[in-house]
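Some notes on the structure that comes next.
One chain of protein is taken out of this complex; the other chains stay put.
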Amino acid sequence: MPIPETILAASGPRRSRLSHALTQNIGLALVVALLVACIILYCGLYIATQHRLPGGYELTSTLNNTMPLAFAALAQTLVVLTRGIDLSVGGVIDLTNAVAALTLMGGPVSTTIWTIAILGIGALCGLLNGVLVAVGRLQPILVTLSTLSIFQGIAIKILPQPGGAMPPGFTGVLANPNVPLSLIYIPLIGILWAIFRRTRLGVSVFAIGNDAMAASSHGISVKRTTILAYMLGGVASACAGLFLAANATAGDATTGDTYTLTSIVAAVLGGVSLFGGRGSGLGALFGAFVTVMVVNILFFAHIDPLYQTFYEGLFLLAAVIAANVIGQIVRRRR
Amino acid sequence: MTIAAVEAVDIGKAYGGVAALTKASFTAQAGEVHALVGENGAGKSTLIKIMGGRVRPDSGEIRIGGQAVSLNGPQAAHHLGAWTVFQELTLLPWMTVAENLLLQQEPRSSLGLISRQATLRDADALLARYGVMHIDPRALVEDISLAERQTVEIVRAVSHAPKILFLDEPTSSLVEREVEWLFGQIRRLREQGCSIVFTSHRWAEIRSIADRITIFRGGADVGTFTDIDEDEAVRLMTGRRVEALYPPLTPRPAAAPVMLEARSLSGPNLRQVSFALHQGEVLGVGGLAGHGHRELFRTVFGDAHASGGTLTVQGKEKKFRSPRAAIASGIALVPEDRKTEGLLLRMSVRDNASLAILKRLTRFGILKPQEERRAAQHVVDSLRVRTAGIGLAVGALSGGNQQKVLLGRWLETECQILLLYDVTRGVDVATKHEIYELVASLARSGHAILFYSSDAEELAHLCHRVLVMREGVVAAELHAPGITAEDIVSAAVRDHRAA
Partner (left out) sequence: MSAATTRKQPFLNRERRRILYAFLAGIILFIIGELVRPGFASPSGIRAILVVASFVGIVAAGQTFVILIGGIDLSVPWVLNAGAILMVTSSLGHDARAIPALALTLGMGAAVGALNGAGVALLGIPAVVMTLAMNGIMQGLTLGLSGGMTCTSCGAYAPPVVQAAVHHSFLGLPIVLWIWIAIIIVVSFLLAMTRFGRMTYTVGNNARASHLAGIHVSGVTIVLYALSGFFSALAGIMLVGFGGQAALGMGDPYLFQSIAAVVIGGVYILGGRGHYLGSVAGAISLTVLVSVLLAFNMPDYGRSIVYGVVILALLLLYGREEENG
């Protein structure tokens, strides 16, 4: 091919890879910094009150307490990236948790089959949401508010009283009380996210969150992508339900309720933009850890537990405002 | 006779009862560069959107390679080898240049996953192949300039080796050297047998690159030419002689007081801008898109904050913290995009017309419906807004009438200084003429008007002086009489990097 006559030459050296990576992932960088600060503060408080370093037990229980929220935050992120919001996360967790309590009681084979079936239920819930949003052309917040009520109702119908006993093997794998086995789920989520981000679906989810019209003009199906994002979100919510059941070793059709709002909190802390198109599942994962660490810190700081939500609310506001300010400074300095 | 590469036959399209195209046709051959020219509002952009599969026509036929085709989306056009660079760019702002360039055709690793490394490498190679070395494929689209985005969008379209390439105003934000680059690309595609259809306002460019020209007026084509001089083309585009379109310029009074003065105004995309706007003066602002006009108007109106410099209104130094403060000082702004920044499209003509004078129309906070109706009716009557009634949603009016409502809103406020930002964009010729008359008469009655336009012709005919901006600086100041559109364009595109 002949070289064109006019070349638009570079006027200076390009910015370094690192500088790009940092400014483009400022939300992720901030949540990691926040998490590190939380861990240091936690350890400090722990040493001051218990006169020793936190050990394996603290690590295990923190991990096990965080995993349900981590998956819920991931579910929320998948939907928020498409410029939606999923208020039914808590309902799906209730429902899958209830089904788990009812079905997970046999041997490893039946447990495995039912676990997969429960993930399928999550996908179906997401499918319903996605179809109503994409094909029904309803606002996500209204759709998921309504399905939240439906899923919660079904969950209570299935499991009117808390109960069921999780098989030890199931608990041992998902929320082992003795060893910090859950540690492996963090890199696992990281890898899954990295894979997702490198699939056509992952790119499409980000693209429609950026600009649905522009994305569709490049051949991305907005409807299909939206539905799949909600379905994947449903699967992640179902994971949260399973981990929650494992950690509690029993089922309860109402414990999932709080996850609707905390999943939003974790995602926002993780740098996911509620306006869509920006954010990362990894950030949401770290956001979930920050959310749980804050509760731990309040505990060891001897804060009256009655005031817990007060400080959580203040912390959320402070973190969001700080992220705004730092984000603006970074943009201006470029 | 060979089969045409692409044909539009009697295309018609209406939006909400307002016709954008009535019977628009053109034919482009393979290996031909075909220019579509016409005024703002003649329907060129709509036609390009239809040809690109973005918008479905109400009537008419599109033929590609002699076959009638139905384009139910840009994808359908792509399959037929037709690629389009729309005026509203379709880049994804929070993704990188590389991701945008290779969207939907990302290179895969051996595991079948998209490889970011390879995406960057391919994007870099792609940009280099087309001689674009100044854009970093790692940068986010929102962080690069308008001209760079335009360039990326062009590279993306060209990289598909199109058989037909549609470009809607591809040069509107490009400086001279970038235009030269684009024309190099277009010539190369022409040699390869591609058919290129583009729209432009810059006559010199059209002359230098187009093989044939189709002229549009009021939603229909009025003729295709291989050789036509500018006067004749303008006559065909406007349906009247140029002199008749613009009112005669009344010289401004010699000793008129300064109404608005900016000294070394600086801010984002704005560097050391100084000017004085006198009573009875129309001060034009021109230049390429993205070179600081928008920021200048926003800063003067208190919508953006200056990082340096001073602003003086009628002799008093002002620091506007919000548009409200500017309005209180007798300044009004008709913004760039009347649909997103000016009007409340779903609300009535009445609500839109009375918005800036609500305070006057209320007692103890309660609206006086009689007076509000009277004020709105006054806007409709005095500006001859064509509407079925003041209760109609303003979004249902034609572009020209919408603009009149917006202008009328401000004229009710008795403001002294008017900032008009591209007020004739997307407005029909008849309304344009009315707006020109209005601007001239407002100046005569003592208003001071700062007038930005993307149409150099308009600036040349309407303004006492024209400031040409480039990269946030006033690059030239031209004085009437004797300003020509060419003067303005050449001052705007003179590229300091080219040498």
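In this document, chain identifiers A and B correspond to the written order of the chains, with residue numbering beginning at 1 in each.
By our rule, a residue touches a chain if its C-beta (ideal position, glycine included) is under 8 Å from a C-beta of that chain, and two chains touch if they have at least 3 such contacts.
Treat the numbers as computed from the prediction; the structure is a model and nothing was measured.
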item	value
Chain not shown: contacting residue from B:Arg156, B:Arg177, B:Arg409 or B:His461	B:Arg409
Option touching the unshown chain, where B:Leu397, B:Leu411, B:Val429 or B:Ala492 are the choices	B:Leu397
Sole contact to the chain not displayed, among B:Leu21, B:Ile327 or B:Ala485	B:Ile327
Selected residue (touches chain absent from view) among A:Val143, A:Val205 or A:Ala240	A:Val143
Interface with the unshown chain - residue positions in subunit A	85, 132, 136-139, 141-143, 145-150, 152-157, 160, 261, 264-265, 268, 274-275, 304, 306-314, 316-317, 320-321, 324
Positions on subunit B where the hidden chain makes contact	16-19, 301, 303, 322-324, 327, 333, 335, 340-347, 351, 355-356, 358-359, 361-362, 365-367, 369, 386-389, 391-393, 396-398, 409
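Please note the rule applied: only the chains that are shown with their structure count from here on.
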item	value
Interchain centroid distance [CA atoms averaged], subunit A/subunit B, Å	43
Residue numbers on subunit B that touch subunit A, as the complex places them	54, 73-75, 78, 86, 89-96, 99, 103-104, 106, 113-116, 129-136, 138-140, 143, 151, 177-178, 180-181, 183-185, 188, 497
Of subunit A, residues touching subunit B in the complex	1-11, 14-15, 17, 20, 24, 195, 198-200, 202-203, 206-207, 210-211, 213-220, 277-278, 334
